[in-house]
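Just one protein chain is left out here, and the rest sit where they should.
After this line comes chain A, so read on.
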Amino acid sequence: MNYPENLKYTKEHEWAKADGPAVLVGITDFAQDSLGDVVYVELPPVGKELLAGKEFGVVESVKSVSSLFAPINGTVVEANSALEGNPALINTSPYAEGWIVKVKPANPADLNGLLSATEYQKTLS
């Protein structure tokens, strides 16, 4: 399992990363491995307001359905449309091509309050 040091994490298995003024959000390697083959991602519309800790979409695998929880407050500026045709990108590339939404943070400093890679890995054991 891989947890890059340059990302921030939540205990609900999302990752977040500053991308210029925006923040990219996806699910962790642990989450994609637990879900198995991802077959559908319900993406939020652009403009949707996200509240930290609240559901903003779902990921469906063959076996189960999981909610996506917003890591921080913000507004969706883009959803990864590549996932519509190829949801398995979440399995093959959870931290790059499998990103889920790009968010304009309400307060960019909120990112600092999330877990580090080490802290996140501790929640898994």
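Going forward, a residue touches a chain if its C-beta (ideal position, glycine included) is under 8 Å from a C-beta of that chain, and two chains touch if they have at least 3 such contacts; residues count from 1.
Basically, contacts and distances are computed from a predicted model.
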| item | value |
| --- | --- |
| UniProt protein name of the chain not shown, from "RNA polymerase subunit sigma-70", "Permease protein of sugar ABC transporter", "Spore germination protein" or "Aminomethyltransferase" | "Aminomethyltransferase" |
| Of A:12, A:42, A:97 or A:110, the one touching the omitted chain in the full complex | A:42 |
| Selected residue (touches chain absent from view) among A:60, A:97 or A:110 | A:60 |
| Interface with the undisplayed chain - residues on chain A | 36-37, 39-40, 42, 58, 60-63, 65, 91 |
